[in-house]
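Could you have a look at this structure, given as structure tokens, before my questions?
Of the protein chains in this complex, all but one are displayed in their positions.
Let's look at chain A:
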Amino acid sequence: MIFEYAPAPESRSVVDLKPSYGLFVNGSFVDPADGGSFTSVNPATEEVLAEVAEAGPQDVERAVEAARTAYQKVWGPMPGRDRAKYLYRIARIIQERSRELAVLESLDNGKPIKESRDVDLPLVAAHFFYYAGWADKLPHAGFGADPQPLGVAAQVIPWNFPLLMLAWKIAPALAAGNTVVLKPAETTPLTALLFAEICQQADLPAGVVNIVTGAGETGRALVEHPGVDKVAFTGSTEVGKAIARSVAGTRKKLTLELGGKAANIVFDDAPIDQAVEGIVNGIFFNQGHVCCAGSRLLVQESVAEQVLASLKRRMAQLRVGDPLDKNTDVGAINSAAQLARIRELSDVGAAEGAQRWSPPCELPERGFWFAPTIFTGVTQAHRIAREEIFGPVLSVLTFRTPAEAVEKANNTPYGLSAGIWTDKGSRILWLADRLRAGVVWANTFNKFDPTSPFGGYKESGYGREGGRHGLEAYLNV
């Protein structure tokens, strides 16, 4: 019998979208000085969701000033236990409003509701809860008897996990006693603006959190502003390098979390069915818009055929479509520009001689869509094995020995994450020692937890977010 799942859409009515949004500066929503604006669209339908203010240099100035005042007068002097109360309050409100936030995240970003509901939002709340716990225990974090905050943090975040990246940035900054000016990505600003409403609801003192929306120029104005003490950026390696150059020679402290081209390494003794799940989760989770995505599958040649057959069978089960349908596994590509890049690199892959395969799948007519794709017969010399595609495209390579696996896995300018699949504990430890990657997952992939530090080697950036280590980026140590 053919078992067809009927549509199971999550209701949009929980989200109360305004036609336009201002900037969140000094505790209230204000119009930008020069009145500029842009729109945010639903990538699944290309429908305009809202008009959003574009912050210019004057607006950035106001926001940094508000953050400075709040830092000096309120947040900096406030005892840690009182800062904790605000953070706990924010965490609880996020939990209470999680359905609303999840639906809005899926609308603005294109990710499936099951991911925003079951992964993003629980992690967002967990991050605030976790760092709330640190706020009054900083003397015990291992950074001296009385570690001091830095001051005003300028934070620029990407569009792939809009609210989660906001949480990774804001929660530790606030716990350590800093104030922030955050710029969300121009294609996904809406949940950050809803978060601003949550700050109001939590009675967070004015100026502690400021949200300035805009594109690259806004971000540049923010990170180059002389009044900021700390710059934190998550995004592409190209922009990260530009930021590192602009910050060089200043007193600003910098952390960067950039691109990746992670190897997911499958040995012949791996639990094959679970490894295949891990491969799928590694590259098709969040449409592959994940900096630590397992975009290179390194599979031992002796089991390559078997693993690929299982992988293809599993990929045929992926449900691509309406992000708000509760049964959707793969949603929409976030923007036309990103779709164009994924298409371009995929065409290069095919032109360079790799074999391209996608399961039969019907894509919606409107919106930005790309079918889950794998390339086999890929070598280290192919561009699709070297460049970050940031989409649902997997490059499959083979290896013969553990040493060759390490060599190939490390043969990349990036070093954010890696995965190992084997039944042998000793091999996991041997490999983890040799992989130059900030995170190594063993028999799992894309697992995140607020207590665990995350960050890169080489061109994947520097500094760590999450855990006790994540506090260091926001303390004067």
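Rule of thumb we're sticking to: a residue touches a chain if its C-beta (ideal position, glycine included) is under 8 Å from a C-beta of that chain, and two chains touch if they have at least 3 such contacts; residues count from 1.
Keep in mind that, in the parts below, contacts and distances are computed from a predicted model.
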Completion exercise
The chain not rendered here carries, per UniProt and among "ABC transporter permease", "Response regulator receiver domain-containing protein", "Deoxyribose-phosphate aldolase" or "ABC-2 type transport system ATP-binding protein", the name "Deoxyribose-phosphate aldolase"
Handout entry: Hidden partner chain, touching residue among A:Pro43, A:Gly278 or A:Pro392
Key = A:Gly278
Exercise for the section: Can you work out which residue in A:Gln200, A:Asn443 or A:Asn476 touches the chain that's missing from view? Expected result: A:Asn443
Practice task
Looking beyond the chains shown, say which of A:Lys85, A:Lys326 or A:His469 touches the absent one.
Solution key: A:Lys326
Exercise for the section: Kindly state which of the options A:Asp82, A:Asp269, A:Glu407 or A:Asp449 is in contact with the chain not pictured. Expected result: A:Asp269
Handout entry: Identified contact with the non-displayed chain, of A:Glu47, A:Glu96, A:Asp118 or A:Asp203
Key = A:Asp118
Handout entry: In chain A, positions touching the absent partner
Key = 1-8, 114, 118, 269-274, 277-278, 317, 326-327, 423, 443-444
